[in-house]
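First up is the structure itself, then whatever we jot down about it.
All protein chains but one are shown at their positions in the complex.
Going in written order, the chains are labelled A, B and C, and every chain counts its residues from 1.
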Amino acid sequence: MEQIDRRWVYLLVGLAVVIPFIIPMKFPVSVSPEAQSFYDAVEALPDSCTVMLVFDYYPSTVAETEPMAVVGARHLFRKHCKIITLTNIPYGAPSMAESVTRRVAAETGKEYGKDFVNLGYKYGYVSVLKGMGQSIESIFPTDNSGTPLSELPMMDSITNYRQISFIFEVADNATADYWISIVNAGYGVPMGVAMTAVMAPKYYAYVGSKQIVGLLGGMKGAAEYEILLGQPDTAFRGMDIQSLVHFLIIAFVIVGNIAFFVGRAQRRKGRAA
Amino acid sequence: MSTRLITVLLILLFSFDRAFAQNPDDIFRTDRLNALVFVVIFSVAILLYTRWAKQGKPLFLRKIAGLQAVEEAVGRATEMGRPVLYVPGIDELDQIETIAGVSILGRVAKITAQYDTPLMVPVRYPLVYAAAQEVVEQSYVEMGKADAFDRDAVRYVAGEQFAFTANVNGYMMRERPATNIYMGAFFAESLLLAETGNAAGSIQIAGTAKPEQLPFFIAACDYTLMGEELYAASAYLSHEPLMLGGLKGQDFIKIIIVILIVIGVILASFNVSDRFLGLFEAV
Amino acid sequence: MRTAAPVFVAFASGLILVVAFFFNEETTTIGKLSHQLLDWVIIVGGFTLLLGLVSITRVNWAAVKRRSDGWIYKLFTIIAIFVTAIPSVLSPDWSPLFGRARGSIFDWLFNYLQAPMMATMFATLAFYIASAAYRAFRARNAEATILLLTATLVMLWRVPIGEALLNLLPGNIPDLINTYVMNGANLAVQRGIIVGAALGAASMSLRIILGIERTYMGKG
Partner (left out) sequence: MELLQIWVMAFFTLALFSFLYKDNPVYKLAEHIFAGLTAGYQVGLIWDTIILQKLWDPMIGAGQWQLLVPGVLGVFMFARFWPRISWLSRISLAFVMGTTAGVFLVTELHGRVLPQMQWTMLALGGENGFAATILAIIVVIGVISTLIYFYFSKEHTGIFGGAAKVGIWFIMISFGAHFGYTVMGRVSLLIGRVQFLVEDWIGSFSTIF
């Protein structure tokens, strides 16, 4: 009992993930205070202000992060905010930023260059974050596809962080920490962080110190924001499976511990005898 | 020499700006005075302790419980006649965690040299490979076992994270080392390594500063050095003045932080803290 | 020269950035100078990413030449490198397949090979976590028990069905978890760890600027 072929465990997990696809349950999703305050802060932004939507995630975590980027873009476009997207991740993020914003822009009829701009990627987050404090154009002379910023009408009135009203950071790594310590602390731009579940516990400390307005943690966080926006989507649909697998894993912990304690008691008895 | 040159240059720069500025606020960020004071106190503390450490002043560091466990675990491998596996993390040599991992490896290699226990050190980066190789050889020489030093003990395994992990896991299942020690920077593979080692029945000791990986080490290993304990352990073992001085300086600052927090809490509880809290405003 | 030059460069560039922080970045010369340096770092640092390419090609090519174990796989690595890299540096003016834009070879390989593989690598971890839950996570002692109990509560609380279950019990457990566990004990510990790590990073930075810490330069 203490040692079984791990492939049986894998099989059970596989089943727990696939079954809810066939039988969806659609349990209601509650909203945490941290997601609510995040949403409220975005909602309170003045119409048609400029916001940075940062795609600091790798393709490996799209299941958790992309729904957050989508809700971010959706909410901001709904408020007619102008969006600047950029990334500090060299793998894939520039094109993910492009495809997510274009897809959401199509829903609301927004136009590239007028309503949103994708700056893409530059090496070295420290230099990029700090450098934009003086001039965005010196760091990103062109947008992701090579058009000079001066040819994009939206960028006319934007020099540096002074013209940015909010930073909506979507991250799966510690880059978010430096947005907080370098940009928020150094330039006072308010920000919210949407992040993978693995990162979430740490960022409660930054919510507590009011350095970020709120946090979205993992797929659940994305589902919460989808509910707030009134448009349930991929993350919400994932919640059923998430529930089932969590129960399965908790069951594994319990059964494993029972086996361990029973086994230990037997070994002790064996030794005594 | 270079210090003076730079200082003169900087002073020239300021006087130039000062001459042309209408308003001193256009030059100095007086609102950041608190940060300036903090940076200066911090730097002085670190440098003073580093100097004292270099001069050989006795600086006390408490014993780290996990270190005892390392020695016992290596001893166990000797009794069983099976190898010791040591993974110095999977990050580059420019990370403090890796440096700490390599320096603890030096101590472990001394024990394995002493008892002629086989040692296996898989690494993921060429620079770490060179450093680990050097440290292990040095330890064997110091213990007078230069001829027992196995050139293949330190092995460059693979550059890709999961390829590296798969390889090390394969080694664990085949060779069944008596003791696995993981010290350094670990990421998602922490669980894979510790779980496989657990299945192979090895005694496991881990140490990393990544809080999100620590739960898995704590759950699956027999002993875990958490966070800064890893650095303290390596400073304790190596007695390298650089590490020791840095650690002591940080300790000193921590005490100041705790005292300030206590004062702040007392003032806040009596509702007279506004000016004091203002001292910590980051702008 | 071989040591003095790098130490001097690290000192000068580090000091300028530290001092500039306390000056107005937009109006003072030192502020502008600091931003010039940051801009340069982006360029210099960009080259380091190309170093990786040289290393991986050298290692794999050596294995192919020696026909060592699994050399045929390594050949595929090399092919993959060049199939991605070469079209991406050719001008998109010549063919829509070149460059990095939508519809280029580079973009296609990324979207349909690389991205799904990256996601799959991490997805396999769910299986390992489940198996570890069964084998490794034991309430061996008081500390491990606290860890496991908190973990179980958090796992329940973060999913809709679990939350519904907790709500069946008396006392508003989900709220208590959020307030006292996440925003209480967890927040406090994270804060302690953040402060400790920040002090460590600052102390490392100080030693790099002053040239005391040179491990990053390698030996010799």
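Heads up, the rule we're going with is that a contact is a pair of C-beta atoms (placed from the backbone, for glycine too) under 8 Å apart; a residue touches a chain by one contact, two chains touch by 3 or more.
Remember, predicted model here, so these are calculated numbers, not experimental data.
Asker: Checking the contacts here: which visible chains does the omitted one touch?
Answerer: The chain that is not shown is in contact with A, B, C.
Asker: Can you say which of B:L48, B:A130 or B:A282 touches the chain missing from this structure?
Answerer: Selected residue, touching the omitted chain: B:A282.
Asker: Tell me which residue among A:A35, A:M155, A:I227 or A:I249 touches the hidden chain in the full complex.
Answerer: In the complete complex, the chain left out is touched by residue A:I249.
Asker: Name, in rising order, the residues on subunit C that touch the hidden chain in the full complex.
Answerer: On the subunit C side, contact with the omitted chain comes from 2, 5-7, 9-18, 21, 36-54, 56-57, 70, 73-74, 76-85, 88-89, 99-100, 106, 108-114, 116-127, 129, 133, 143-144, 146-155, 157-159, 179-196, 198-199, 201-202, 204-206, 208-209, 216-218, 220.
Asker: List the subunit B residues touching the unshown chain?
Answerer: Looking at subunit B, the ones touching the missing chain are residues 32, 34-35, 38-39, 42-43, 59-64, 94, 159-160, 162-163, 166, 170, 211-212, 214-216, 218-219, 226-229, 232, 247-248, 251, 254-255, 257-258, 260-262, 264-265, 267-269, 271, 273, 276-277, 280-282.
Asker: Which subunit A residues would touch the chain omitted from the figure, given the whole complex?
Answerer: Against the left-out chain, subunit A lists 7, 10, 13, 17-18, 21, 60-64, 90-92, 94, 120-124, 126-127, 130, 141-142, 146, 177-178, 180-182, 184-186, 196-198, 200-201, 205, 208-211, 217-220, 234, 237-238, 241-242, 245-246, 249.
Just so we're on the same page, only the chains that are shown with their structure count from here on.
Asker: Which pairing of chains accounts for the highest number of C-beta contacts?
Answerer: Chains A-C share more contact pairs than any other pair.
Asker: Can you figure out the chain closest to the middle, judged by Cα centres?
Answerer: The most central chain here turns out to be C.
Asker: Any idea how many Å lie between the Cα centroids of subunit A and subunit B?
Answerer: Each chain's C-alpha centroid was found; their separation is 30 Å.
Asker: Hunt down the residues of subunit A that sit against at least two other chains at once, touch-wise.
Answerer: Each of 3, 6, 201-202 in subunit A touches at least two other chains.
Asker: Among the residues of subunit C, which are close enough to touch at least two other chains?
Answerer: Touching at least two other chains: 21, 121-122, 129, 131, 135-138, 148, 151, 190, 193.
Asker: Within the complex, which stretch of subunit C touches subunit A?
Answerer: 21, 25-26, 31-32, 35, 38-39, 41-43, 45-46, 48-49, 100-102, 107, 110-111, 114-116, 118-119, 121-123, 126-127, 129-131, 133-139, 148, 151-152, 155-156, 158-164, 174, 178, 182-183, 186-187, 190-191, 193-194, 198
Asker: Where on subunit C does subunit B make contact in their complex?
Answerer: Residues 4, 7-8, 11-12, 15-16, 18-19, 21-24, 27-30, 33, 55-56, 59, 121-122, 125, 128-129, 131-132, 135-138, 143-144, 147-148, 151, 190, 193, 195-197, 199-200, 202-204, 206-207, 210, 212-213, 215-216, 218-219 of subunit C touch subunit B in their complex.
Asker: Any idea which subunit A residues touch subunit B in the complex?
Answerer: That would be residues 3, 6, 185, 188, 198-199, 201-202 of subunit A.
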